[in-house]
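Every protein chain but one is kept in place in this view of the complex.
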Amino acid sequence: MERRVLLTGFDPFGGERINPALEAVRKLEGRILEDIGVRVVAQELPTVFGKSIEVLAQAIEREQPEVVICVGQAGGRTHITPERVAINVNDARIPDNEGQQPVDEPVVEGGPAAYFSTLPIKAIVQAMRDAGIPAMVSNTAGTFVCNHVFYGLMHLLHTRSAGVRGGFIHIPYLPEQVADRPEPSMALETIVRGIEIAIRVSATADADVRVTGGTEC
Amino acid sequence: MERRVLLTGFDPFGGERINPALEAVRKLEGRILEDIGVRVVAQELPTVFGKSIEVLAQAIEREQPEVVICVGQAGGRTHITPERVAINVNDARIPDNEGQQPVDEPVVEGGPAAYFSTLPIKAIVQAMRDAGIPAMVSNTAGTFVCNHVFYGLMHLLHTRSAGVRGGFIHIPYLPEQVADRPEPSMALETIVRGIEIAIRVSATADADVRVTGGTEC
Amino acid sequence: MERRVLLTGFDPFGGERINPALEAVRKLEGRILEDIGVRVVAQELPTVFGKSIEVLAQAIEREQPEVVICVGQAGGRTHITPERVAINVNDARIPDNEGQQPVDEPVVEGGPAAYFSTLPIKAIVQAMRDAGIPAMVSNTAGTFVCNHVFYGLMHLLHTRSAGVRGGFIHIPYLPEQVADRPEPSMALETIVRGIEIAIRVSATADADVRVTGGTEC
Partner (left out) sequence: MERRVLLTGFDPFGGERINPALEAVRKLEGRILEDIGVRVVAQELPTVFGKSIEVLAQAIEREQPEVVICVGQAGGRTHITPERVAINVNDARIPDNEGQQPVDEPVVEGGPAAYFSTLPIKAIVQAMRDAGIPAMVSNTAGTFVCNHVFYGLMHLLHTRSAGVRGGFIHIPYLPEQVADRPEPSMALETIVRGIEIAIRVSATADADVRVTGGTEC
């Protein structure tokens, strides 16, 4: 029996013409990991407060996945960074793709202050590193649409889909985005290999491993 | 009638011989801000999981402050950074000052995933900037003893001291800590001025201002 | 008639087990660029003051190249960085691979303070960027064996091989070198494509282009 993993990526924002998350997710759309009986389903999300969560909810309803991994661009980061925690706040430094710029509003009115990822983030980081892929746990997903979708996802899973694992992974810029700017990047091929590892570990690990992914600040 | 503001700073950790937070807090110990009727009380905290919160709880019990501001060193940061959110996890990359190194354990068993600061962090940042002091909101206090105390503080205030404002502010290294290492720093005098501004704004602002302190990631 | 381009890469140093420069250069060894009549010859250099220049001089003598491009690892950089200038100083923060650690000694006793690269570095950067590869001019090659070989090369070409173009290109870490450290990297495939572009431009450009590659500091 086929198990589904739902992967999402955002459309470009912040003046960029491409979004590495969308590029990576498209490469994995439809991929079948036969050895673990998994089929990857990809979904594009608009970089828009509100709508992004609606589209995500519909995709979850339609696909009934066992695992949901949302992927987003983290400009300036050097590593693939599975996120630990989503917080209940929208605080937009720049407008979203429909011009909304909420400040200090909750993602879900009355929701808890935060949700932790239910992906095995330490095991994912460990497996990526074993494969030579730069990875580390992140303790903040920011306060823009990435965190918004991450919080929305965890709230959905918590309230409606107990047992479905979910979380968010931030990825660096692609090389072509920063060819003439002093920012770090990662090749699409490396990112795609990393995301596939995240899928495999998320779909098969019984529990997370107990290794540190902490920081002093 | 005198109102008290409790300020805390940690003893040195991670191989450092001084902790800028403790140095700054000592400079402000006993200071009286006559115009707003505030007296500053300083308390040293051990950089130790558990004990740090116990000492903090005793100081709150003893001093009955209106505002509590915990201050900690954020090595590598360039700005004074009021923290937005404390998360319910201890994940130590390095041992604390008694050799403890918890991984993925809760600060408070059964506590909520996170607490938001109740300090007016946006107003604090704005006032520091108006005074020419580098400041920005931070969306992660890490997962070491700083976050631990921050979470412990907010849990204490939430469960026992409704109406007392509290939060955490991270500060950069002092110049003498990084004289021969490529890390940013801030003069003690600048830090002290910044913390005093945080005290004033926290003790007097009716509500926070609505300006962004967000990041995309 | 075949024209030769000599490419050099160093063996690993500073505790690393691989050197991205050597990996990249090996991938290009023997490559024939038919359209421009160029054959690539690769040479490994020891990361050793003195010996590195001797081995380079022998390779130039043996291969009689039209262009010489020395490649080295620049840990911490995000971009491929053609170097502008070599300076007449050895100042080693760490020992070389034979334990030598010269401080403030000249590369060539009595030599000029510096040599400028004779590669068309601006045109190289422009062509890399047009291909989506992160690139920028660097104004310092450091003071270790990379700068040493760069200076040695330019001195050799200046004194014995007028008309042969030469220079130095620094490249980032490979992803597997920094999988668990917070440092930027670049995929080997991207680096190899970049170096091939540098070879093509160096072998064919009449003169450099007049675009800025400057910095304020």
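Chains here go by letter, A, B and C, matching the order in which they are written, and residues are numbered from 1 within each.
Keep this in mind: a contact is a pair of C-beta atoms (placed from the backbone, for glycine too) under 8 Å apart; a residue touches a chain by one contact, two chains touch by 3 or more.
Because the structure is a prediction, the values reported are computed rather than measured.
Chemist: The complex has one chain that is not drawn here; which of the drawn chains does it touch?
Modeler: It touches the following shown chains in the full complex: B, C.
Chemist: Just one of B:51, B:93 or B:129 touches the chain that is missing; which is it?
Modeler: Looking across B:51, B:93 or B:129, the contact with the absent chain belongs to B:129.
Chemist: In the full complex, which of B:41, B:186 or B:199 touches the chain missing from this view?
Modeler: B:186
Chemist: For chain C, which residues touch the unseen chain?
Modeler: So the residues of chain C touching the missing chain come out as 14, 72-77, 84-85, 87, 89-94, 101, 103-104, 112-116, 122, 138-144, 146, 170, 208, 210-217.
Chemist: Over the whole complex, note the residues of chain B touching the chain we left out.
Modeler: Residue positions of chain B that touch the missing chain: 78-79, 128-129, 132-136, 175-176, 178-180, 182-187, 189-190.
We take it that only the chains that are shown with their structure count from here on.
Chemist: Could you give the separation in Å between the centres of chain A and chain C, each centre being the mean of its C-alpha atoms?
Modeler: Here the centre of chain C sits 38 Å away from the centre of chain A.
Chemist: Mind pulling the chain A residues that touch 2 or more other chains?
Modeler: Residues of chain A never touch two or more of the other chains.
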